[in-house]
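What you see is the complex with one protein chain gone and the rest in place.
Take a look at chain A:
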Amino acid sequence: MSNDKAAAPANLRYVQYDPSKEELYMAAIRQLISKDLSEPYSIYVYRYFLYTWGHLCYMALDDADNLTGVVVCKLEPHRNGPLRGYIAMLATREEYRGKGIGTKLERLAIDAMNAEDADEVSHIRPQQLALPVIQYSFSRQIVLETEVTNTASLRVYERLGFLRSKRLHRYYLDGNTAFRLVLYLKDPAEWQSRAGLMQDPPSA
């Protein structure tokens, strides 16, 4: 990392996104992410995530309200079973990398997904799960893909406890290979013993 990098701005605020902030921040989010990530995303991709799971998006803003980092996620039941968090995008301004901003955004996102307990369950339509809505938390896992060459990203996630579960050959449009990173937040066995009504989750 070069020496002429700016030090992390002294007063970084971490702000949770919500739809009312779209006019203010959507353009900046798109710009930061398209600069950082190799995959070309259209406006529809951003809307897909931010309209439904805006509350799982966190932004790092400096004094002047400039966007220095952002994380975008979603949280959905995975194949009629456990709730699976998916980290779609994480980007930090180049000058501010290596200062823990990415890690902090990650933690906020993971904690938010973790806290989606009783609330989360009530948002899911019972028909989707084919069983009565139950007031306990499902086993939880968080998943994302990143290029095998993206060592910075790998370091952020692996330090938090993610494991490389698969290698996806030529996953990206530009031919790069990806690792799928997964984090278990709750013990599947614990979840299975309580959910007598559910089928065994298919091996994913």
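What we mean here is this: contacts are C-beta pairs under 8 Å (C-beta built on N, C-alpha and C of every residue); 3 or more make two chains touch, one makes a residue touch a chain; residues count from 1.
The criterion applied here is as follows: contacts and distances are computed from a predicted model.
J.: The chain dropped from view, which UniProt name applies: "NAA35-like TPR repeats domain-containing protein", "CTF8 protein", "MTMR7 protein" or "50S ribosomal protein L20"?
T.: So the chain that does not appear here would be "NAA35-like TPR repeats domain-containing protein", according to UniProt.
J.: Mind listing the chain A residues that contact the chain we can't see here?
T.: Answer for chain A: residues 40, 107, 110, 141, 148, 158-167, 169, 173-175, 179, 182-189, 203-204 touch the chain left out.
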